[in-house]
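Following: one structure in structure tokens, then a few remarks.
All protein chains but one are shown at their positions in the complex.
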Amino acid sequence: MVVQQLMVQKGLRYRMYQELVPEARLRGISVANMLVVTLVLLSFLFLALETEPALNSQPHWQAVFRVFNIFVVAAFAVEYLLRVFIAGLDPQYAGIGGRLKYMTRFYSIADLLAFLPELVVMALGLGVPLIALRVLRLFRLIKIARFVPAFDIFGAAVKRAGSQLLTALAMALMLVYVSAVALYFIEGVGGEHQESFASIPRAIWWAIATLTTVGYGDVYPVTPLGRMFASVIAVAGIGVVALPAGVFASAFSDELRERQEAKQDAVAHAYTAQAERTPEGTVPLPGTSGNLED
Amino acid sequence: MVVQQLMVQKGLRYRMYQELVPEARLRGISVANMLVVTLVLLSFLFLALETEPALNSQPHWQAVFRVFNIFVVAAFAVEYLLRVFIAGLDPQYAGIGGRLKYMTRFYSIADLLAFLPELVVMALGLGVPLIALRVLRLFRLIKIARFVPAFDIFGAAVKRAGSQLLTALAMALMLVYVSAVALYFIEGVGGEHQESFASIPRAIWWAIATLTTVGYGDVYPVTPLGRMFASVIAVAGIGVVALPAGVFASAFSDELRERQEAKQDAVAHAYTAQAERTPEGTVPLPGTSGNLED
Amino acid sequence: MVVQQLMVQKGLRYRMYQELVPEARLRGISVANMLVVTLVLLSFLFLALETEPALNSQPHWQAVFRVFNIFVVAAFAVEYLLRVFIAGLDPQYAGIGGRLKYMTRFYSIADLLAFLPELVVMALGLGVPLIALRVLRLFRLIKIARFVPAFDIFGAAVKRAGSQLLTALAMALMLVYVSAVALYFIEGVGGEHQESFASIPRAIWWAIATLTTVGYGDVYPVTPLGRMFASVIAVAGIGVVALPAGVFASAFSDELRERQEAKQDAVAHAYTAQAERTPEGTVPLPGTSGNLED
Partner (left out) sequence: MVVQQLMVQKGLRYRMYQELVPEARLRGISVANMLVVTLVLLSFLFLALETEPALNSQPHWQAVFRVFNIFVVAAFAVEYLLRVFIAGLDPQYAGIGGRLKYMTRFYSIADLLAFLPELVVMALGLGVPLIALRVLRLFRLIKIARFVPAFDIFGAAVKRAGSQLLTALAMALMLVYVSAVALYFIEGVGGEHQESFASIPRAIWWAIATLTTVGYGDVYPVTPLGRMFASVIAVAGIGVVALPAGVFASAFSDELRERQEAKQDAVAHAYTAQAERTPEGTVPLPGTSGNLED
């Protein structure tokens, strides 16, 4: 009886391990983790809606926000406890010492910060200004960074672009500065003494808006000379300021392609290896060396 | 006599088949189908003009619109009947059962929707608000999707870009969100309490306009800190938000090149095959296996 | 004496041929033709300045414009006569018949139109509205198109991009149209009934300004739904509308590179061939087969 129950429990924990630990899967994302990602994304949507005066002034919406927040905090608390409990299946996190080791991991701390501050405030009924708490919700980004490769690739692409990105950025900033100084003298010191060009920092705002081609239209030269300079700067400079973005985009694209190829190879190898090692039907637990002592 | 007349009719139907069925041609587009495409494009032009108050308030233009609409509906009705009639030349659509099978095809239903709703309204003289009918005219896009490869390629390019497009899109959206949150706190909560940054959704509108470099100028930061953040976001972020577009453009270009090469090969093969199979001058009907029973 | 003078004249005409006929040079541009290009560019600069009310209202500038225009017309008249006179050195344009044949060439007619209309008006002292004459000055573009390869390459690049450009353009236009229809219904028919979205043509103006990222800021959605749609359209659509430009830029770049390589080969061959054919120092007249009968 005890043995059987243990087997069931072990089977359930196995299943949960497969569901919760991303490394337990060769590819894709489990249903449970997909739910976590969805919940995080939903909490970002609600964070946005909560700040909208047209909504948060209505009692109806206030109730919706309150219920949703309680639900999210509860869900993330349960998820956290489950993750800590299940971590023991991995030998390196087995026992209480292992659990503590697990809880001090970067991702585990992020998991804790995703619900604890709001839970404390809710429990104590404190009147802490909600706005400070809301910022903490951005930590939930880290929760999903594990599953969404985009975040990881971002950093890798920046690193890959390295000195090229730095050189391009240096050139872009220098061009922005020189353009701003030129227009400051033409439009701010001379010309019609425009308020928007009355200092170099203000002219930098114009230079950024122009050279990135955003062009809000809040600042623009009005004298013929200023327009002549601005035209030359725009035609010649747009390529320079777009350089960092182009360098990064190229590095990102290369990084992504290499990873996809590497992943496909890894998956192919893993399946092959598994097929070779387990012809008798014994499925080893990924992430462990097959023997569990907990 | 009967035989001869049959031959003539058969010859005419052969000709019509070649004109109306796009698959009956190795390449290019027939005169009849070119007319259909032109008529659809013209109907889009008129749909646009009809909505312009400066035109639809003048009796002169109202008459033009009415006549054109009747003409288009009549033309598409005739085209539909012809297509159904001629479809029988293809063995799989022969007979009444075949015709019904033909009429339930996706493209045939689109052909029907392109004229039937307006025909019914015209016939009954109903006072249905025209605006609802006008939307249905967008279904005419499907009519020409058969002949214009661009539509088909669009979907194929999205599929080809696949996970790269998704990753790029995820990064772009996350950057938009984080930028919006930052500016919401700087310009909306703090700063000059700008109405345009008073909530995260409103700040997202700013972030989209800035990071896509559209920059309408209806929303922009005014505090020094906000402008500093916006500058950094603009210089660093434009490349990220342009990534999905770049990934798609690249996939589209690859797809297009491959198709052109494949098509050229196919045409070359088809001509070669035809030349080999029919040295005695017998021209087989493309799309059928050569024997027609109808 | 007569023979010597003829030799001198012939030598002078040889020199003028080398100076005026672009095909007479293996590469680069002669001093005389460089002068013509400079004069055309200057005439464009003056055409622009002449239209500026701040300048053309001042008697001082009016005099400058009058003198410059007379000078340019005279210079182009002299150039035209010289070109016709010198063309005879080429056997195919020798004699009066040859000269007439030369004068009906496309480039010769452009040379004539570059000065004749204004010369006639000046000679007759007519009070013709100057503005009509000014447009004719744009024909001077053709005068320099001979020397500036950019114009020629433009057309070649469009031809090279061919069906790819057409497909990309079709997709871009369709996206513009569909976006405009969507925003017309959201912002014009529904929403706040904005005047700027009150018809599909007006909404197309918004769609063009947005999808090209120009974003003047004269038209933009104000309702939440409109902004949501516009955001999706902007992020997803910018790549599509930028496609034709990208396709063209790529074709232009390829065309340019190939031409440069071809030209370098041609120059290398020409020099080699010349060195082989003329070891005794006889320099053949390029553009003719070496024998001149005029």
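As written, the chain order gives the labels A, B and C, with residue 1 at the start of each chain.
Assume contacts are C-beta pairs under 8 Å (C-beta built on N, C-alpha and C of every residue); 3 or more make two chains touch, one makes a residue touch a chain.
Model, not experiment: these values are computed from the prediction.
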Interface partners of the hidden chain - shown chains only, full complex considered: A, B, C
Omitted-chain contact residue, chosen from A:42, A:135 or A:178: A:178
Residue touching the undisplayed chain, where the options are C:38, C:51 or C:92: C:51
Those residues of subunit B which, in the complete complex, touch the missing chain: 213, 215-217
On subunit A, residues whose C-beta touches the chain left out of the figure: 163-164, 167-168, 170-171, 174, 177-178, 180-181, 184-185, 188-189, 198-202, 204, 210, 213-217, 220, 224, 227, 230-231, 234-236, 238-240, 242-243, 246-247, 250
Chain not shown, touching residues in subunit C: 44, 47-49, 51-54, 131, 135, 138, 141, 148-151, 153-154, 169, 172-173, 201, 204-205, 208-209, 212-218, 241-242, 244-246, 248-249, 252-253, 256-257, 260
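Note that only the chains that are shown with their structure count from here on.
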Size of the rotation, in steps of 5 degrees, that lays the CA trace of subunit A over subunit B: 90
Centre-to-centre distance between subunit B and subunit A (centres being mean Cα positions), rounded to whole Å: 35
Whole-Å gap separating subunit A and subunit C, where each centre is the average of the chain's CA atoms: 50
Multi-partner residues of subunit A (at least 2 other chains): 213, 215-217
